[in-house]
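Of the protein chains in this complex, all but one are displayed in their positions.
The first chain written gets the first letter, and so on, giving A and B; residue counts start at 1 in each chain.
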Amino acid sequence: MNYMELLGALAPEAIVVLTALVALAVDLLVLRQAPQNARQVVAVSITAVGILAAIIALSVAAPSPPWMDGLLINHSTTAFLKQTLLVLALVAGILSIQSRFTQHTGEYVTLLLLSTVGMMLLVSSDNLLLMFVALELTSLPLYVLTAFNKESPSSSEASLKYFLIGSLSAACLLFGISLLYGLSGGITWTQLATTLRAGSEPIVYLALILTLIGFAFKVAAAPFHLWAPDVYQGAPTPVAAFIASGSKIASFYMFARIFMAALPGTAGSAAWSGATPGWVPLVAALAVVSMILGNVAAIAQRSVKRLLAYSAIGHAGYALLAILSNTEQGMGSLLYYVVTYAVTAMGAFAVVNVIERDVQAPNGESLTDFAGLSRRSPLLSLCLLVFVLSLAGIPPLAGFFGKFYIFIATAQSGTSQGLIWLVMLAIGTSAISLYYYLQILKQVYVVESVGQPTPVQLRPAESACIVAMACTVLILGCAPNWLINRFSPNSTEVRRAGVITKPSTTLELAAEIHPRITAPLGTATGLVQKRPQFETTTANAQ
Amino acid sequence: MTPLHYYLIFAALLFSVGLAGALMRRNAILVLIGIELMLNAANLNFIAFWRYSPTANELVGLMFVLFSIGIAAAEAAVGLAIIISIYRHHRSTQLQHVDRLKG
Partner (left out) sequence: MRMLSDIPIAFLMIAAVTLVSAVCAMSLRNLVHCGLCLVLTFVGLAATYLHLSAEFVGFAQVLVYVGAVAILIVFTILLTRNAEVTLSPVSQSSLVGLGIAIAVCGSLVLPLVTSPSLRRLPAQSLAPDAQVQRIGEKLMAQYVIPLEALALVLTAAMIGAVVIAMRDDPERNDPSPSPQNQKDTGSVSNSPAGTALNSSSSTSSSQRP
C-alpha cells in the first residue's frame, strides 16, 4: 500500500473535504464584508463545483478490492449511493440560499460537506472501526447543524435532544461492538461472519441488541424515534431535509450490510409460527412498532414537519421489512426504497421550506399554511402532489414500487411464507397513512386560503431543484427497472460476501467476490491478479 | 492473573451505572457524564478482550480504544457547546425546562 493509491481510492471523499475547506476559507477570508446573500451564493457555487467533480470521480473510478484487511470497499453500488448522497447534499445547500437561519454560511457548508463525507465513508466501510468513526463523522456535524439557528430556542432544544439520544445510542452501539469484537476476535465482517453463531453464547444476543439499538436510533425506528419529530421541527429546514434523506440512505445501507453480511449466523426467524431468536425477530419487532406508531401518530399532527417525521418513522418500518427478509432481493428492494424515499422526502421538505419562508413562521409551519396553495402556486402544488402521493404509495410513482418490491421480497423470504403477517400489517398501515397524506392535499387543493391569494415567491435554482426531484420521482415510478436492476445481484454468494453488484460476466463476479474472501485470510489472490484492472491494487494490498 | 470475566463484569457494572444516570438524572450535563461513563465501559471491554485474545499482537482492540477516546472527546466538546447554547436560551440545563417542542 502506498498513500497515492489510497488517495486514488478515496479521491471522491478527498475532493469533498477540499471543497469544504475551500468554501470555509473563501467565506472567512475573502467575503467577510460581503452581504449575506452573496456569501451564500458563492459558498453554494463552490459546493456545486466540488460535488460535480466528486460525482465525476466516482463514475470513472474502477471498483477496488477491499483495502487493508477489509477496511474499505468500493464497487458500483457504493458509487451510486455516494453520488445520490452528494446530490442530496447539494440540494440541501441550494435550499439554504436566502434563508436567514444563520450568518455562518461558510461553516454551514463545511459541516454539511463533512457530514456527507461521513456518509460516503459509512457506505464504503467494511469493518466495525471505520463504520463507527464514519457514523460519528456523519452524526456530529448534524447535531451542530441542527443547532445552527441560534435565534431560535427550538433549534437548540432539538439539537440537545438529538445529541443526547444520539450519543446514548452511540454508547450502546460501541458497547455492542466491543462485545462483538470480544466474541469473534476481529472487527472485519468476514471475521464476524465466520465466528459468530446463534445459540453458542447468550451474550451474543446482548451484543446484537445493543448494536441494533444504535442503528434503530440512526434510522429513527420506534421506540428509538423520540428525537425525530423534534429535530425535524426544530432544525433549520434544509438541515432537517438532509437528516431525513441523506443520513437515512447511509444508515439503512450500513444497517442492512452489518446484519446481512457480518452476522448471518445469528439471524433467527420471525415467522408467525416457529420464531427463533436472533436479530430478525428483533428487527421485526422494531418494524411492527414503527409502522403502527408512525402512521397512527402522524394523524394527530398539525405541523407538516412533524407529520413528515412520523411518516418517516412509518417508512422506516417498511424499510426494516426489507432488512429482515435477509435476502439479496431484500437488499435490492431496500436500496430502491431508501433512494426513492430520500428524493421524495427532500422534495417535500423543499416545498415546506418555500412555504415556511413565505409565511414567515418562526417556529415551524402548520398544515393550515398550505391552504389554497394550488391557486397561489400551481407548479409548487403539483410537485407537492407528486411527493405526497409517492410517500402514500400511489402508482405509478416511485413510492408505490418501493413498497411493492419490499412486500414481494419479504413475502418470498423465509420458509413457507412465514413473514406474510408482516406484509399484511404493512399494507394495513399504508391504508391508514393515506388519510393524513390526503389531509395535506386537501389543504392544498380544496381549502380556500385566508384573504387574497398572493403568488408564492420562488427562486429559479430552488424551483429547478423541486421540479427535478418531482420528475425523478415520476420517472423512477414509470421506469423502476432502471434503478432496481442496478441493485439486484444474481448470486447468493454475493450477498454472503456483502457485495451487491451487477457484474456483466461470471469472471468479473468471481473477481468481485474473490478478494473479499481470500484477502483477509491472507491467502494468495491468484484469480484477482488475472484481472488486469485489479493488478496494481492487489499487488500493493499484499 | 485476573480472569477475563472479572473485567467484563466491571465494565458491565460501569455501563449500567452510566445508563442509570443518563436515564434518571434531569440535568443535561449529568446525562452527558453518564454517556461518557458508558463509552468508557465499552473501552474497558475492548482493552480486556484485547489483552486476553490470542492475537493480542495485532493491537485491534487497542486501536479501537484510541479512536473511541478521540471520538468521545469530540462528542463531549459538541455536547457541551450545545448545552451552553441551551443555557443561553432557557437559563437552565434541567431537561424538564426544555420542552417547547411537543406533539
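In this section, a residue touches a chain if its C-beta (ideal position, glycine included) is under 8 Å from a C-beta of that chain, and two chains touch if they have at least 3 such contacts.
The model shown is predicted, which means the values in this text are computed figures rather than measured ones.
**Student:** Can you tell me which of A:54, A:79, A:144 or A:335 touches the chain that was removed from the display?
**Tutor:** A:144
**Student:** Go through chain B and note every residue touching the omitted chain.
**Tutor:** Contacting residues on chain B, toward the hidden partner: 1-10, 12-27, 29-30, 32-34, 36-37, 40, 43-44, 47-48, 50-54, 56-57, 59, 62-63, 65-67, 69-78, 80-85, 87-89, 91, 93-94.
**Student:** Given the full complex, what residues of chain A touch the hidden partner chain?
**Tutor:** On the chain A side, contact with the omitted chain comes from 1, 3, 6-7, 10, 14, 17-18, 21, 24-25, 28-29, 32-33, 35-36, 39, 67-69, 71-72, 100, 103-104, 107, 110-111, 114-115, 117-118, 121, 129-130, 133-134, 136-137, 140-141, 143-145, 147-148, 150-153, 156, 159, 182, 201-203, 206, 362-363.
Quick note on the criterion: only the chains that are shown with their structure count from here on.
**Student:** Averaging over Cα atoms per chain, report the distance between chain A and chain B in Å.
**Tutor:** 26
**Student:** Where on chain A is chain B touching in the complex?
**Tutor:** Residue list for chain A touching chain B: 128-129, 132-133, 136, 140, 143-144, 147, 150, 153-154, 156-161, 163-164, 167-168, 170-172, 174-175, 177-179, 181-182, 185-187, 229-230, 233-234, 300-303, 306, 363.
**Student:** Across the complex, what residues on chain B touch chain A?
**Tutor:** Residues in contact with chain A: 8, 11, 15, 18, 22, 28, 31-32, 35, 38-39, 41-43, 45-46, 48-49, 53-55, 60-61, 63-64, 67-68, 71, 74-75, 78-79, 81-83, 85-86, 88-90, 98-101, 103.
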